[in-house]
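Apart from one protein chain that is not included, each protein chain of the complex appears where it belongs.
Moving on, here comes chain A:
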């Protein structure tokens, strides 16, 4: 008995401990504790009295019984009942020793404080089988079991009396509740032909009832070879909740006692599967629901995808999970994608690719006439699902890839643009002449005939494609280094020179796109920025991804960026040139260290130096277009342009991008001056102050560039 009162006691002491932190509260707490103990005394006595009630006790007018019931009831609603009390009270109630009315009353206040011992339930089921209780009490009891189901400490014994519980389905009033309980208990071994037949009989009698359907649906999950069922879309609600009687009290008590043991009061379980019903004739854009084939392995240890509820379950069963009947259904859930990542079965991927390829082909290549607006949103949702799956798996599907090659040649460039380009950025590298015919040729036609925003998205797409390739290359390199001994799939890997060729092809393709695009779009700022994004990836290929390749931007990208009217673009160009320098320096160092012939050609170094000279002489030395640099312009032409002081019109002071800063600096330095003379900034220490001022505006790229290239000692072109 002392044991039984322990739990609420402990909980309350914990509570008070939490509320009072100070030391002088201690005595108070002890007193409280004692008071609680004293308070519990009558509860224990009452419980003892109740458990000793004998059969045939007079209930009506029995004041002592009434008094003790009230004591227990009060405690139950305030703190919940300990496991022992629950089993004693259940026994008292269901044995009807204190009569039917008391039985109902007890069931209504049977609020568990922590857990419900399964023995109590098993014993109660045996009382139920005796059949003395009236039907209301039986229903109430089953409802109570369903409510506290998650609090039952262990369910193995309960499962072993599955057959007894199953017998309740024949009772019409009990059937819904029995079905729900069975639904929660069913394991594969419980699904037997005679039970299926019994349920069929009941179905014939009662018609289509949601609870029968749900139970049979579970049976179908376990033994699809025995029973088949098609659940209509509007009847997918699951079971009703029967916990109304206890809900409020139970949640209050649980909140008070142990928040982590909170039972999930919404016991209604929905069947996993199709999320919505689609009224669509062509159903090829639906991710199929998870289901198992009827000729699955009979091994009872096999774990089905439909049963999968949590990541923990996935980890526990990862060795014997059975793939669903339709591989496409894996795309529907993120848990399943986790599993797909571990699958090694070639047939499984082929099945997935057949389904996916078929869906894409039917929707986008063969049935274009079925392109209503609602189907467009469906198509976009479908592609988004594929895209997010691919992002999750960090790899494109074979069927998406082959679909894209076909689709690019018929695409108008606007239909589902973001999804298509997103998918395109997932294609793995292939040898350079394939990528030319399959991707670049169709893409270049669309590029030149579309608006600037499409151009931007194409460059963005190719940038993320390059990033993926480089990451893939980097990871593969690491893996190769890790196990040099196991070199099994050498045939599957493109060799380094092939990969370098493909990347070169991609970079020069983007170079062409960007050059022409910038010219066509008048150096649109957005396009310029996307292009620089791309070159930010390109300039760092050696340092970041260990790919021995440096490719300089073409003049058509370099000059628009250098002479851009906004400061951010020039700043980014500075950063890119700084990174190029880092990469080339590393290349040189590696070359000297290893003594091997390195792949980076002289021409690249020369290109870099030329661009560097131009940039430094423009921004720093005020010698734009001077003879000897690659930006040399004939003197007569420059005079004809009638620009005064044309040599210094692109230095850091006069450059249109920094003009504003120069003015601001001028005002700060000489607030009293009325006429602005920017040339005075270039004199003496003002120049270094001005540069400092610029760097304080957040032009980090420029800062790096100038620090590395124009340090006091070093000459402008040092590599």
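The working rule: a contact is a pair of C-beta atoms (placed from the backbone, for glycine too) under 8 Å apart; a residue touches a chain by one contact, two chains touch by 3 or more; residues count from 1.
Throughout what follows, contacts and distances are computed from a predicted model.
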item: Chain not displayed: protein name in its UniProt record ("Cytoplasmic tRNA 2-thiolation protein 2", "RNA polymerase II transcription factor B subunit 2", "3' exoribonuclease family protein" or "Centromere protein L"); value: "Centromere protein L"
item: Identified contact with the non-displayed chain, of A:59, A:104 or A:231; value: A:231
item: Residue among A:101, A:365, A:381 or A:526 that touches the chain left out of view; value: A:365
item: Full-complex contact with the absent chain, from A:197, A:247, A:660 or A:673; value: A:197
item: Omitted-chain contact residue, chosen from A:100, A:357 or A:554; value: A:357
item: Interface with the undisplayed chain - residues on chain A; value: 193, 196-197, 199-200, 203, 208, 212-213, 216-217, 219-220, 225-232, 235, 284, 288, 291, 293-295, 325-328, 340, 344, 346-347, 349-362, 365-366, 393, 395-403, 405-406, 409-410, 428-431, 434, 437-438, 472, 476, 489, 492-494, 498-499
